[in-house]
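Missing here: one protein chain of the complex. Every other protein chain is in place.
And now, subunit A:
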Amino acid sequence: MHAMSYARVGDVASALAEGADPDSRFLAGGTTEVDMLRIGVARERRLIDINDLPLNTIEDLPGGGLRLGALARMSDVAATPSVRERFPMLVQALELGASAQLRNMASMGGNMMQRVRCGYFREAGMPCNKREPGSGCAAQGGFHRGHAVLGTSEHCFATHPSDVAVALVALDAVIHLQGRYGERAMPLEDFFLQPGDAPEREHPIEHGELITAIEVPAAPVARTSLYWKVRDRESYEFALVSAAVAATVTNGVIREVRLALGGVATRPWRARAAEQMLTGGPAISDAFEAAASAELAPAVPHPQNAFKIELAKRTIVRVLERVSAA
């Protein structure tokens, strides 16, 4: 790791002023950032520690929504009673992520910005378009069991690793940003870019722009919700496939459904095709299977990750069966 300087800032204005330095990076919980510095993927020479900023609140919004400060810790969000009551899938996605120690450090804003787990991205000297644009993609024809089948391009097909972002995308969350020239907000779904021909660009965020909060609009449907994570070991591993689902079923008919997938796509994947097919239809296995197949129809398999297509379909069916039985 190279030598760097460090600053600890106490308010947003100073963070933005410091962040103007093009050779700087923000440090929140550090659970991604320190790794990136250690393995030489992050090369900036100044760290701006933002942990003292007043952005760690977890607020209930009138009407049943939530506002999560960017520095709220994953463990604190998961432990908040109103979150547990209104958004079970958010809590499950948090608690099935990382480990207890990591969740105590990791912030919500940092979670949105975490980097892919592709081994070639993390190994200096390997061809990787995301790390060294134009150098190629070693995962193609290489080891890619964990890689994505949806939202891929020939330039990159690394999976977006976050769990909680999947649940948030299903909930139509909105992300709030603040830069030197003002504040803006956008649907969280738009905050994650597909690799396309520029896999190095993962978010529509400017250098030095700060995530301040994530807002979750009220969603009564989320009271019956579920986050399901399939992985080789029981804990402390990223998803091979995951699904966040919320549904309201009355008289065997799906009135409203939210579905998003993790572990299979280059970004938290809102399953809109499936949602559309399911809404207003019967809550039966055949319908679940048809919706799952439609969602996975555009999937692009590679030799080692082809199984994820079938696994994702079965996971979708499983979660839909579960929530509609609830």
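Methods note: contacts are C-beta pairs under 8 Å (C-beta built on N, C-alpha and C of every residue); 3 or more make two chains touch, one makes a residue touch a chain; residues count from 1.
Simple rule for what comes next: contacts and distances are computed from a predicted model.
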- Query: Can you pick, from "Bacillithiol biosynthesis deacetylase BshB2", "Transketolase family protein", "ABC transporter permease" or "Xanthine dehydrogenase YagR molybdenum-binding subunit", the UniProt protein name of the chain not displayed?
  - Reply: "Xanthine dehydrogenase YagR molybdenum-binding subunit"
- Sort through A:L240, A:V264, A:M277 or A:L296 and give me the one touching the missing partner chain. A:L240
- Item | Of A:L53, A:M126, A:L171 or A:L226, the residue in touch with the unshown chain | A:M126
- Task: Determine and list the subunit A residues touching the chain excluded from the picture.
- Result: 1-3, 40, 117, 119-120, 122-126, 138, 141-143, 145, 230-237, 240, 307, 310-311, 314-315, 317-318
